[in-house]
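Structure record follows, encoded as structure tokens.
Of the protein chains in this complex, all but one are displayed in their positions.
So, subunit A:
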Amino acid sequence: MNYVFEFSQVFAAWDELLAGALRTLWLSAISMVLGLAVAVLGALAKANGPTWLRRIIDGYIEVIRNTPFLIQIFMVFFGLPAIGLRLEADEAALLAMVINVGAYGIEIIRAGVESIPKGQIEAGRALGLRPLQIFRLVVLKPALQAVYPSLTSQFILLMLNSSVCSAIAANELTAAANDIQARNFRSFEVYFVVTAIYFAMSVMFWGIFTWIERTFLARPASR
């Protein structure tokens, strides 16, 4: 093994890596919030909506879950202009990420809502809660508690998958890595460091999600 490691050239570009990491965090955080909104609305519509709407949502879920994310990005970035919608790379990346995580999210939230016993909703009604209160306190919160682990793993997977957005040269960490290694040819060193940064970001998100669970979703202590 006569390979000479040259990490200094990677660390020299620390500002690009930092900017890339921040873009990835930003992109991921926004698509998690929007994706959760899509998931909750989608699950709600799937449970209570008219048949035609349910069919559309089912179709959306199946199409997204059975095609690769990379193709979804290509469709949004290269395909949509054909029907007159031209997006910047970053916008296309964000849209593709929301569309993707929304489809998985609907199924996760639906499973959570289905886990709530009907009696609980009736009890809420008997207590005189208004429909929106029932939805928020009796349905949504316990549902989120029930599926929190699957939902957050899906979110971390989304953050990791955002690296695929480099394929359309969106501004994020992997694209920054591609730029740096195209300049100094230290491919292994660059991707090694960037992989470590992604790992640190997964650990960070995991920590944030645990904190959110303890702070906002903690169940009342059971007897």
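Just so it is clear, contacts are C-beta pairs under 8 Å (C-beta built on N, C-alpha and C of every residue); 3 or more make two chains touch, one makes a residue touch a chain; residues count from 1.
What we mean here is this: contacts and distances are computed from a predicted model.
Comparing "Amino acid ABC transporter permease", "Cytochrome c oxidase subunit 4", "FAD binding domain-containing protein" or "Amidase" against the UniProt entry of the hidden chain yields the protein name "Amino acid ABC transporter permease". The residue touching the chain not shown here, chosen from A:18, A:53 or A:71, is A:71. Taking the complete complex into account, residues 1-3, 62-63, 65-72, 74-75, 78-83, 156, 160-164, 166-167, 174, 187-188, 191-192, 194-195, 198-199, 202-203 of subunit A touch the chain not shown.
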